[in-house]
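Every protein chain but one is kept in place in this view of the complex.
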Amino acid sequence: MATLELDRVVKRYGSLEVIHGVDLEVPSGAFCVFVGPSGCGKSTLLRMIAGLETVSEGEIRIDGVRVNEVPAARRGLAMVFQSYALYPHMTVRQNLAFGLENLRTPKAEIARRVAEAARMLRIEELLERKPRQLSGGQRQRVAIGRAVVREPEIFLFDEPLSNLDAELRVQMRIELKALHGRLGNTMIYVTHDQVEAMTMADLIVVLSKGRIEQAGPPLELYHRPANLFVAGFLGSPKMNFLPVRPAEGGVRLEDGTLLPLPGTALGFAPLTLGIRPERLLLEGAGPGSIEGTVRLAERLGAETYLHLDTGAGALTVRTGGEAAARPGERVPVRLPGEACHLFGPDGRVIRCAPRG
Amino acid sequence: MAALQRRIGPARFAWVFLVPNLVIFGAFTYLPIALNLVYATTGGLAVLPGERSFVGLENFASLLDCKNYLDPSSCSKDLFWRALFNTARFVALQVGFMILFALITALVLDRKIRGRGFFRGVFFYPVLLSPVVVALVWRWILQREGVLNAWLVAMGGEPVLWLMDAGWSFFWVVFVSIWAHMGFYTLILLAGLQAIPKDVYEAAEMDAASPWRVLTRITLPLLMPTMLVVIVLALIKGVQTFDEIYVLTGGGPGSATMLIVQYIYETGFAAQPRLYGLAAAASLLLAGLLMILTLLQLRLNRKSYRG
Partner (left out) sequence: MASLAGPGVVDLLTRTRGKGRLHWTDWLAYAYLLLGVFLMFGPVVWVVLSSFKSEAQLLEFPPTALPYGQPSVRVEGYEEPLPLFRVRLPDGSVAEMAQVRRIGIQAQMVDPAAPQRVIRVDINEREPVRTLSLATENYTELFERFHFLRYLWNSVFITVVATLLMLLVNSMAAFALAKYDFRGRDVVFVLTIATLLIPPTVVLVPVFLVVSQLGLLNTPWGVILPGAATPTGVFLLRQYMLTIPDELLDAARMDNASEWKIYWRIVLPLAAPALAVLAIFAVTWRWNDFLLPLIVLSQSEQFTLQLALNSFKGEMHTQWGNLLAMTVLTLLPITLVFGFLQRYITSGIATTGIK
């Protein structure tokens, strides 16, 4: 258990700066997920924390102690790699024991910890096998086991589930979360998959282009995104964005409809209105009602995503599984004012929808 | 071609593509293998097999006729046994040290090195030189008034007749042969090293492995399949060494550096009379040895692909 602090951390490769001064505090015992599109710097940041990449500027602290110069092995961390990086010539048991042997842990202690980890991860019967004799999911467990036996202060995961098929991924997600519950360690988890981020994290850190866009608990980020990037990145289907102009008592959509938004600070610059698909209502009465043509109906059984073309722009509506709308049909749709976010020209949020 | 294809049909046309290759193989490989057996079991000085008299295993018997197999001078074909012993000693030393230095060089080149391509090329360059050129280059350095003796004298030593002394001559034969071929094995070992995934090293770094443990527990075990293949390959090539030594020392002084292939060449072509039967028998014994080594290599190859 340890806290992790990043203080204006910068990474440069030659003259190319890829991480631009990241500040972050991860409380002890938190499950923290770094999420962002590929190339956003999340893996680099994780590798800097691990000690596999140098820190160009700034400070990384574990439990308040600066670790910039501490070699990877002495930071009290363990890492699970995307490719698992199991030692191919060693048995599972040797894979688990290797790190402990390096630290000159007594033999009995090694045996105890390996047995315990194997039991916890249900890989006891695999201990004498080589990695190539294991399935993807089993390798994944061994990789986690190799981290667990080290009894680290902090676990690091670098996209550990990306090589698994969809079904196994869901299962491992649950197991990892359970593991966190049992061990209680601080965990830093990197993924590009926002579903993994939402379901597993206590603390989500959304990264883009080497900067933190927003950090906070999942629902906080979902309901109160600080900017367009976070609003668009989290949630599936994506939040709808419509160009609007400020108007007396609210904003005006592109088709001229006035959407009353009480208490909105106004200006003249064009704004972006955001509204989640599940907050749109298929009804014609009340303020903010417009009409749209159904372009496509995606029926998932339990729910239906209707893709509409309206005079104000394209909208995706999430509605019940039995929705009757067919392509080409015209349907009414209402944008309730209390569900709308407003973003300024610079992408920052101006008005958040109250939780609901 | 088109007319030919109409006559024999496209499926059997494959044989048209195969014929040139098979004819050449037949004339210069398959037929010679059969002829080798004929030569080895016949005697006399005639070149044409028809004019030679059948002697059974006499050639083999005379080659293998020894009172004491550890003492070449007690054998009726003592030169054959000297060549055999020389070859064994040469191969053991040459392959052993060459693989060791190739491994060291490959490990150094696998570090983060500026100009790796250049240095890799440097070690590889002698591999492309012809054996004759290699031998002449070193003859020039090792001659009595050569640059090596000049250094020796400058350091206050006495000039040495490097290639006239049996011990030194053997040393230089091994040295030059390593010099000429090491780059090839370095290259293959380096390829093997670079095929080890980078993240395995990172995992070891996270696992607090010391550099020495990374070398002995990760790098070398993972390089082992490549190492085995390389060693057997070097053995096969080493047993067949001829040209560079023939030009460098001519097998001398005396027969101190004469290897088995030179013995075959001298017996069959350089000596008067030309003893084709004896040469063929000796080459069949060599073939047997090489066959064992090659089968070993094929086995290892298959294993390393599976592994």
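Read from first to last, the chains carry the letters A and B; within each, the first residue is number 1.
Convention: a contact is a pair of C-beta atoms (placed from the backbone, for glycine too) under 8 Å apart; a residue touches a chain by one contact, two chains touch by 3 or more.
Keep in mind the model is a prediction, meaning the values are calculated, not measured.
Colleague: Based on the whole complex, identify which of B:Leu79, B:Val108 or B:Ala271 touches the chain you can't see.
Modeller: For the chain that is not drawn, the touching residue is B:Val108.
Colleague: Of the residues listed, B:Cys75, B:Leu187 or B:Met227, which one is in contact with the missing chain?
Modeller: In the full complex, the listed residue that touches the missing chain is B:Leu187.
Colleague: List every residue of chain B that touches the chain not included in the displayed model.
Modeller: Against the left-out chain, chain B lists 1-2, 5, 10-18, 20-22, 24-25, 27-36, 39, 47-49, 104-105, 107-113, 117, 119-133, 136-141, 145-147, 149-150, 153-154, 179, 183-184, 187-188, 190-191, 201, 205, 211-212, 214-215, 219, 229, 233, 236, 240, 242-243, 247, 261, 264-265, 268-269, 276, 279-280, 283-284, 286-287, 290-291, 294-295.
We adopt the following convention: only the chains that are shown with their structure count from here on.
Colleague: Using the touch definition from the top, list the residues of chain A that touch chain B in their complex.
Modeller: Touch list, chain A to chain B: 50-52, 71-74, 77-79, 81-83, 85-89, 98-99, 102-103, 146, 150.
Colleague: Which positions of chain B touch chain A when the two form their complex?
Modeller: So the residues of chain B touching chain A come out as 197, 199-200, 202-210, 213, 217-218, 221-222, 224.
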